[in-house]
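Removed from the display is one protein chain of the complex; every other protein chain stays in position.
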Amino acid sequence: MSTLVSVSADETPARRSAAALLWRRLSRNVVSLAALGLLAAVALAAVAAPVIMSYDPDAPDADRALEPPGYRHWLGTDLYGRDQLTRIVYAGRVDLLVALEATAIALSLGAVLGAVSGYRGGWVDQVLMRIIDTVQAFPSFILAMGIAAALGNRMTNIVVAIAITHVPIYARLIRGEMLRIREMEYAEAARTVGNRQRRIIFYHLLPNCFPPVVVQATLAMGFAILTVAALSYIGLGIRPPTSEWGAMTAEGASYIVSGEWWIFLFPGLAIMATVLAFNLLGDALRDVLDPRMKGV
Amino acid sequence: MRRGEGLVVDALVIDDLQMHFPLRSIVPWREPRRVRAVDGVSLRVGAGETLGLVGESGCGKSTLARCVLRLIEPTRGRVLLDDEDLTALPEEALRRRRRDLQMVFQDPTASLNPRLSAAATVEEPLALHTGLTGRARRARVDEVLEEVGLGAGLRDRYPHQLSGGQRQRVNIARAIATRPRLVVLDEPTSALDVSLRARVILLLAELKRRLGMTYLFISHDLSTVRYLCDRVAVMYLGVVVEQAPAAELFEHPAHPYTRALLSCIPEPDPDVVPERLVLSGEVPSPIDIPGGCRLRGRCPLAQPVCAEPVPVREIAPGHTVACHVV
Partner (left out) sequence: MRDLLAVSDLTVHFDTDEGVVQAVDGATLRIAPGEVVGLVGESGSGKSVTALAVLRLLRPPARVVGGRIELDGRDLLACPEEEMRAVRGSQIAMVFQSPRTSLNPVLSVGHQIERLLVRHGAATPARARGRAVEMLQEVGIAEPERRARQYAHQLSGGMCQRVMIAMALATSPRLLIADEPTTGLDVSIAAQILDLLRDRGRRTGAAILLITHDLGVVARLCDRVVVMHAGQTVEWAPVRGLFHAPAHPYTRALLRSIPRVAGAGDMEPIPGWVPSLLTPPPGCRFARRCALVQADCAVSVPVRVVGTDHRVACVAVKAS
């Protein structure tokens, strides 16, 4: 009996948890660290905005209109004398929030559709995928524009518009993973043990479909920000006086000729830097998650 | 074998089971060709008995296992677990009956959900089928983990933190947690390294002895089958060609296929050179199977009569063969 029961806990050294491994590999790459740092800074600034920003983003100050970047206003002021730096940080909250919400909704809906579609197959799969195809057939920005125009400029509607255009990506991704995973033996084991189908799909299999989705979601966040910025730029997005990077860039466009370059440049840079950071993070995650951690 | 005093009760009866997979034909009105993976198999496993099912790849043994568990629906035939027809059960009733019918899979890594700890994996069947809750359930999980030789310290480990042998033990623990009437084991040691194989085999033997487990043991590894099984059935191209008590089968194999199979096994002894019964060619596709005996094209003992349907004859007590010639 001793040889059987004496499986000591020392037999395999407990390997590091998945999260620790993930962090280790991420932190090796300078670029991904920089991206993470930047995103962390943006997020932190966004959250702490009321505390760290001394100016009121909406309060006009006619004396200080159109001031170039300087000691008192680091990024200058706009036509109404509002501090640009403060506005950009507050705008960050809006943009990030919209991107986050849109991604979360799209992910949830796409996951359910993709999971059911992939596991069930048959006519369920066909019907759902044709619906997804229809949505995907529209150029995503045009579709977002259409929905935003139809529903109106409120933030909720913009979130919905962006979310809808993103659903197909997640649905397909998860469906693909599901097609692969449902053939694995632990999917069969979940059946033999006596689980109901719903639990098999959502408790056992769906969580294992997530690694590629995490990468996609990170990249999509960047894209969502671009979309809301573009929508606002053409006037279909967030309405003033709420500050938003795209709207601010649009405002600033009319001042390029007259020489007040700081009004469009900094919001534009903010968009670019944030989207770039998301992309870099997504790439880094893809490298890390891809072969080493399959199944974790 | 009938239920009654002093007589062995059959835990499992497989009655003329058939599993044909139709191939999609390009011509829609013609009868589609079929892959005849399992083509009329009848077997019995007595309570507490271990039946070994051997055969090479493509013989249908894994498909048969999945039919028994109704993971796929057989095209014909019945599967009786304790006299209850599983093939006729509606889905919910079948799901509940799974408490008594469990499976151990071949690949220890792929058969565990990477996101569930060992304890969570073993706990699930208990949660689904027993009334145990909370502390009582956790205690039972620990008990089962001990039974398979995994210390309680490993209960919170995830599959990637366990070795291959430990994963297979978790697999086994999950299967025996609800004390099922029948455990189907599909090549449970094939993916294991040589040194681990012995431990798992001994574990299975011990569980069988201590808990009175009934096993349907599927394998292509004849030496493991010899060690663990009471009776053995040999499959080829979807049918059972020979059945006998284990010792009898290995000492007096009758069917040419069984003899060929046994003679191919490399024994770890350079002086043992078994007389090779050589089958010519390769295993034909299970799609267009010729009538009569399926071994006909390859068998050195083939005769014209082998084109006729094959009778199943009992040549010794408990020893049946499907062959015209022997």
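We call the chains A and B, going by the order they appear; numbering starts again at 1 in every chain.
Assume a residue touches a chain if its C-beta (ideal position, glycine included) is under 8 Å from a C-beta of that chain, and two chains touch if they have at least 3 such contacts.
As the structure is a prediction and not an experimental result, all values here were calculated from the model.
Visitor: Pick out which of B:Ala11, B:Ala177, B:Leu262 or B:Ala322 touches the chain that's been left out of the picture.
Guide: Residue touching the chain left out of view: B:Leu262.
Visitor: Can you say which of B:Ala47, B:Leu202, B:Ile289 or B:Ala307 touches the chain missing from this structure?
Guide: B:Leu202
Visitor: In the whole complex, not just what's shown, which of B:Leu51, B:Leu86 or B:Leu222 touches the removed chain?
Guide: B:Leu222
Visitor: For chain B, which positions touch the chain that isn't shown here?
Guide: These residues of chain B touch the chain that is not shown: 56-57, 193-195, 197-199, 201-202, 220, 222-224, 226-227, 250, 260-262, 264-272, 276, 279, 281-282.
The rule is short, and it goes like this: only the chains that are shown with their structure count from here on.
Visitor: Can you give the whole-Å distance between the Cα centres of chain A and chain B?
Guide: 48
Visitor: In the complex, go through chain A and note every residue touching chain B.
Guide: Within the complex, chain A touches chain B at residues 3-9, 11-12, 14-15, 18, 184-186, 188-196, 204, 207-208, 295-296.
Visitor: Of all residues in chain B, which touch chain A in the complex?
Guide: Residue list for chain B touching chain A: 69, 71, 95-96, 98-99, 101-103, 105-107, 110-115, 124-125, 128-129, 146, 149-151, 153-154, 157, 160-163, 166, 169, 171, 174, 199, 202-203, 206.
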